[in-house]
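Take a look at the following structure, please.
Every protein chain of the complex appears in place save one, which is left out.
Presenting chain A:
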Amino acid sequence: MDLEDIEIQLFVQAMRLRHGYDFSDYAPASLKRRVHQLVRTHDSGTVSRLVERLLHEEGFLPRVIEGLSVPVSEMFRDPPVFRALRDKVLPVLASYPEINIWQAGCAYGQEVYSLAILLEEAGLYDRTRIYATDFNDAALAVATDGIYPTREARDWSRHYIEAGGSQSFSDYYSARYDFIKLDQRLRRNVTFFNHNLVTDEVFCEAHLILCRNVLIYFSNGLQDRTLGLFRDSLVRGGFLCLGTRENIDFSPSAASFTHVDGALRIYQMGGSGTKALQR
């Protein structure tokens, strides 16, 4: 085994044994890149020196967690997905007296606010509760504030229109200097909290779960476990939305889901008629 791989294993062990975070079932190539990025960020020189700080330095863990979760997103990323949610999924959700949505791996919260806008415009938001979870507390804090750099937000207005938005995107935020702050009314039915898909269990009965570009960092086994978690959380006929390049062909749990829009990775739990996903 080469030295690099030994060091990565030591890092994974230290995270698990010292701090209870299990990264052993993450897809190795990305994890390795992120660990090496941490080495550069903290000027450690080697992964072993990073491990030493992880073991001995009080307060170092959150900075490592932040580096390992690298939350990157934007509002209405992949506009056709949000258009499909608006056109195909929300009309079904409208038949429930109360709607529970789980945004799993919400990172900095851009998609949570996108979803809230979608629900608001569909007239459904007042009977919806969004559970927005992530294992990175620093990301959750950013998500709760809903403040983003203006330069990142430049494309969002266009995305919003492409996603079929019916108002003006600028109605939803106020701009100050180099930042925009999203209307805090959008947060009124959102509960942000810490949940780790690797170790935590189901906590609600959901009608829709969004988990986009999170499982791409998981090995097949962990991807399957997580899809099982989603299956157990969803009501029969509930919806699951993954990232547009995700592949669940290797997961036995995927057999519980049928396609709503295969290309956009929108699925439905249980049979409502469409062909069952089967390997």
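The working rule: a contact is a pair of C-beta atoms (placed from the backbone, for glycine too) under 8 Å apart; a residue touches a chain by one contact, two chains touch by 3 or more; residues count from 1.
In this section, contacts and distances are computed from a predicted model.
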Name per UniProt, for the chain absent here [options: "protein-glutamate methylesterase", "Aspartate carbamoyltransferase", "Carbohydrate ABC transporter substrate-binding protein, CUT1 family" or "Acetolactate synthase"]: "protein-glutamate methylesterase"
Chain not shown: contacting residue from A:V92, A:I161, A:V198 or A:I216: A:I216
Missing-partner contacts on chain A, residue numbers: 4, 27-30, 32-34, 70, 72-73, 78, 213, 216-217, 220, 243, 245-247, 249-250
